[in-house]
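Of the protein chains in this complex, one is absent; all others appear in place.
Showing chain A:
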């Protein structure tokens, strides 16, 4: 095997980690199990959306509500934030200067918050002309699915701020590194869920 220290998927601790490999592997694997159960929730909300999308009750339809451009911009923001987080985990693994790590984490946070602002703006536009969750089954399913994803992104942003605090307070010890790795997995997975959202919700709605 070419890189024995990269012993576990997503485990970028680097060769100098003080924690035993078994402990780190268990910590990360447990988080993977949480992520997969989260994925099950999202998958079932997708299934619900799929059965509800035709139930517009004479109100707003996907074609009238979804615009391609905002969805495209939001996709780019989230995808780029996933890449900048990846760059931050490399900065952590190879013990680059603290400034570099904070720079990439800050960029990730900025992109995440911009994404949330755009999504809130989309919601506000929709609500302004009566496309509220209680209007139809389609809108209930839409808000449940994208709202839960947005909530996840908001929690991840808050978590990122907490992690910056942990790095400042404790330095990059093994525990803080593992926490950052978990946040990284969470962040990357949110982008993967977003792929499904823009494909199934926004693009399907815009197909003529």
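Going forward, a residue touches a chain if its C-beta (ideal position, glycine included) is under 8 Å from a C-beta of that chain, and two chains touch if they have at least 3 such contacts; residues count from 1.
As a convention for this text, contacts and distances are computed from a predicted model.
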TODO: Given the options "Cytochrome bo(3) ubiquinol oxidase subunit 4", "Peptide/nickel transport system permease protein", "Catechol 2,3-dioxygenase" or "Nucleoside ABC transporter membrane protein", say which is the protein name UniProt records for the missing chain.
DONE: "Cytochrome bo(3) ubiquinol oxidase subunit 4"
Task: Sole residue of A:57, A:79, A:117 or A:161 that reaches the chain not shown, by the stated touch rule - done: A:79
Task: In chain A, positions touching the absent partner - done: 1, 3, 6-12, 29, 32-33, 36, 39-40, 43-44, 46-48, 50-51, 54, 68, 71-72, 75-76, 79-80, 82-83, 86-87, 90, 93-94, 185, 188-189, 191-192, 195-196, 198-200, 203-204, 206-208
